[in-house]
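Starting off with a structure, shown below.
A single protein chain has been removed from this complex, and every other one stays in its place.
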Amino acid sequence: MSLADYLECNIDFEGQRLAELISQVILTISAIVGFLYGYVQQSLEATIMIFGIGFAITLLVTLPPWPFYNRNPVKWASVQHEKVEDRATSE
Amino acid sequence: MHNLQQRLSATFSFAVSALFTVLGVVAAISWVTGYGTAATKVNVRDIRVIQSRYGPDYFDYGRKTSEFGMLKFDIDADLTPLFNWNTKQVFVTVVAEYETKTHNKNQVVVWDKIIRDKDSAKINLRKVSNKYALIDFSQKWRNQVANLSVHWDVTPHVGILQNGRGDTSSVKFTFPKFESSGGR
């Protein structure tokens, strides 16, 4: 892979759907759990902390291109080389 | 969601929306339930009137005949009910209110205190002097009757600011006429 490809951390379409789902689930759950725990403990700091941890976990799970995001690679059509003489005569 | 930058920005914006929703719910709850009331009691120990002058910022008080009230009071307050998860600080004030012939509403803060957590929310002080100058707009106290009461102002971590006063704690007192001790 070239450096640009490596930095882009691409994942395939199925992986993208999975990543989006995972991030939304983790963030929503940490928001709800944080809210409930903070309410019971009467501590807003606890809510923010729990949400912060959830955010960090989300980044860790969705940002790097883990292998389970690349299980359905896109099947690109094979490159077809046109014959150079045909192109020259048709112009 | 194809590359790193897109995933980062999508996750970040969802996280911000979720956080704002949670904070919005917290603020809404505080708005609806309020902060409750506190038990307060204030008692006037001593009230004197002296003549003095201030300056130079206090242009009007530059004359030597401005009358200042010197007040000593006791205060007992239990402000712990006001502290919940959304309370950032409680600002407690002791306020003197009165009416004069020219001014129908006068409110003067005599003493204040900032309380930042539940542990320091109990106040029991004796013979407290007024922190701020007790001077009327006309700079004279003419046997004025005034009402001393305790007010509080809650600053939340997020949401609407709410205030209240201890109605059962107000106490009336009268300013004595200024006695000059040796002619003009």
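We just call them A and B in the order they show up, numbering each chain from 1.
As a convention for this text, a contact is a pair of C-beta atoms (placed from the backbone, for glycine too) under 8 Å apart; a residue touches a chain by one contact, two chains touch by 3 or more.
Basically, contacts and distances are computed from a predicted model.
J.: Missing chain's UniProt protein name, "Proteasome subunit beta", "Calcineurin B-like protein", "18S rRNA (Guanine-N(7))-methyltransferase" or "Signal peptidase complex catalytic subunit SEC11"?
T.: Choosing among "Proteasome subunit beta", "Calcineurin B-like protein", "18S rRNA (Guanine-N(7))-methyltransferase" or "Signal peptidase complex catalytic subunit SEC11", the correct UniProt name is "Signal peptidase complex catalytic subunit SEC11".
J.: The chain left out here touches which displayed chains?
T.: So, spelled out: the chain left out of view touches B.
J.: So which of B:29, B:70, B:123 or B:158 would be touching the chain we can't see?
T.: B:158
J.: Would you mind spotting which of B:11, B:40, B:93 or B:144 touches the chain that isn't drawn?
T.: Only one of B:11, B:40, B:93 or B:144 touches the chain omitted from view, namely B:93.
J.: What chain B residues would touch the chain not displayed?
T.: Counting only chain B, the missing chain is touched by 23, 27, 57-60, 88-89, 91, 93, 95, 101-109, 112, 114, 116, 132, 136-137, 151, 153, 155-161, 163.
As a working rule, only the chains that are shown with their structure count from here on.
J.: Give, as an integer number of Å, the spacing between the C-alpha centres of chain B and chain A.
T.: Chain centres of chain A and chain B, defined by C-alpha means, are spaced 52 Å apart.
J.: Give every residue of chain A touching chain B within the complex, in rising order.
T.: Touching chain B: residues 7-11, 16-17, 19-20, 23-24, 27-28, 31, 34-35, 38-39, 41-44, 47, 51, 55, 58-59, 62-63, 65 of chain A.
J.: Can you list the chain B residues touching chain A in their complex?
T.: Touching chain A: residues 1-5, 7-8, 10-11, 14-15, 18-19, 21-22, 25-26, 84-86, 157-158 of chain B.
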